[in-house]
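Only a single protein chain was left out; the remaining protein chains are all shown in position.
Our next item is subunit A:
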């Protein structure tokens, strides 16, 4: 017989638990449980009123069954009944059941709240604590509504017992975390701060958690806590280990409270008052000194408690980042831990050093430990420790040690755990780019990456190497030579084939002089990989082949032969087939001049945030990559390419499907270069380039299919006045709130494509008017309710004309400009008006900020008119990635780790107008169960908050 509690212990419960434990199979267990459930159900339904003890026992059994992982759908009422029992143990079980199995049944919540209210006003401290525990455990909004006003009163009342104060403080903290809007600051706040002076250490321990959380969101109201915290800390740090009696833990005085005090201080900048600051520095020095003293006990609890305080002190030192002396001492202390025999300490030292590495005062000191850290990467047995070592190497990397660190990380990659390979690859790629002095080293590193860990090299990484090679002509020949050599390997990774195909297609001519890499050798080498590759890679190779025809006329017949064979020209994949057909046709009918124009070398890529950096940020949250790195990343990438002038959008054999083919970029890359849009990865360019580019270019040879005449009658609009905007124009406008490029409008005659870019308060928009018919449009004119440069009055059948609009945002606005288009098609006047997709959010400048800053600003914008809120049903599936992409497309910075609820999204940005800058904060709270969103905008300008709220509520 196992252990059973006696006395008032519930024998029936113990027997039931024993039964369950004796069940030999899952089925037997379920059977036993169902039997018990039936029994309890009948007892609850029976006519005979159950006594308190039985009720308690059955409720407890239900709880046990629930905790085993089974669903419980009854018994709530009985549990609620127990709440009003006079017997403490019955009440206690009732509360436990409610805490674990809370049900949002509104009727019950009312009853529960009633019972809690009675206990709170009972003046019996044990009952009051039970009720407070229940509120803290459930923490629902209904409870916050009922008790958020009452609990602060209990907390600061002079006659409240200490134990009740402790529970009240943490109960209030829980309510504040779930429903901050319901916990109103007031007269009680200053009295709460003074709990830091309370005689009872337990009260201080509990209250400080509440104060820390409130300080983070309302730093000004709580700033008096700094000096109180410092003096409390100072008293603890200087006390002898026995002074604090039961609050001393393994000879360490009040370790929990010390940690919490140091944590609270991290919510504030260093104290301004010299005396307070001096006292604090003294405390920090004492803590650092104590680390050097011999331990007072051999128990691990002693060293853990002591070191917990030490690490928290170091975190504070790093937070202040202003005391070089302390920073270096901290670094030395952590250096000792790097070789400690306790794995836990090595782990934490590596982690903590990562943040020290970013301080200018301690960066050099951290670097002295490079050998130890490299050794940890090689020898630690625990992958999580190795991961920390890799993070630290990344953080301590600079120009002086980049080659060594990258080499170590590369060699570690060969044996690295699968779970961390992708991140390692990104880090190596970033370091290689950031600290590349000579770009041949960079190219070598990336090709090595592909060789060693090809599967983990994401698109961003190989796109980036291509961007850089294209942008830097000093490395192109070397890159061509190196990929050519890499492709010689009998088995090379498909990513290598992609890079190889692309680079040889562009720069194969640079190595063609050497007979060992003559054009035909290059082609045969590439083509030998063709059959092993996936469709997208083959598509890329086909484009490389057509580039070869231009680079090396002597390969033309061989390549045409390849294109002509059935496996290409009749390939079942429509993309491959189309390319084969188009390229074959292009190569046979276009003159050399046309070919040379169409297949000209890629222009430099516009400079933008490194796509791999963006990817790492996405993986690790914004904290992982500092703003400085971003700046540096931008500077070093190469020259910035100016936006293309209208008219010279050279034609290229277009690929109507948005496939991931870099060669399709010719007409798209320069214009879609919104340098500040955080979502501007290469990938975006591909997915947006397709539709608008598809009508561009060479139609007369008939390989674009859109030149067929349309027989249906065009709409006959006679009026010469600008037509009223199309009914769907708002909807069309909404499509462009979160993106800049795409097809704005299309009917049987006309397609209007848009590409636009924005920087600060300026924008440029390219409008492409495509004639889908075979007949001319005459008297083609467009007017905008703002000034517009005239457009070519004739649009040939199947052709496209382009119009450029320069936009300047003078002040905030709500209505989009109206674009009116008139032309004659076969004599009939066509007249249509559209809203030009220029919305206020296009002038967003993203702003990264910490959680603390965000909520501080959020709070500053608390006047009712500064907020706009909407609750609406989801129109699209609630996919997190799609939501993120849209929010990025909006132009704001998407802030991770700001909202306490990870399901929510918060964004920040500044709208740039000529007249002023308007800060905006956004919070989007999805509710997957209800398929609803709550969207809140706060802005320094009410009209902007309102307009953004309207625009965005249509997006999700």
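Brief remarks on what is shown
The working rule: a residue touches a chain if its C-beta (ideal position, glycine included) is under 8 Å from a C-beta of that chain, and two chains touch if they have at least 3 such contacts; residues count from 1.
Definition applied: contacts and distances are computed from a predicted model.
Of "FANCB protein", "DNA primase subunit 1", "AP complex subunit sigma" or "Two-component response regulator ARR6", only "AP complex subunit sigma" is the UniProt protein name of the chain excluded from the display. From the set A:246, A:293 or A:881, the residue in touch with the chain omitted from the display is A:246, counting the whole complex.
Between the chain not shown and the residues A:81, A:189 or A:344, the one that touches is A:344. Touch with the chain that is not drawn comes from one residue among A:75, A:152, A:180 or A:255, which is A:255. Considering the full assembly, A:201 is the residue among A:79, A:98 or A:201 that touches the omitted chain. The chain that is not drawn here is touched, among residues A:85, A:113 or A:167, by A:167. Listed for subunit A, the residues touching the missing chain in the whole complex are 2-9, 14, 17, 21, 60, 63-64, 67, 69, 88-89, 92-93, 96, 100, 126, 129, 132-133, 136-137, 139-140, 163, 166-167, 170-171, 173-174, 177-178, 201-202, 205-206, 209, 245-247, 249, 254-257, 259-260, 263, 266, 301, 304-305, 307-308, 311-312, 315, 343-344, 346-348, 381-382, 384-385, 387, 621, 897, 902, 929.
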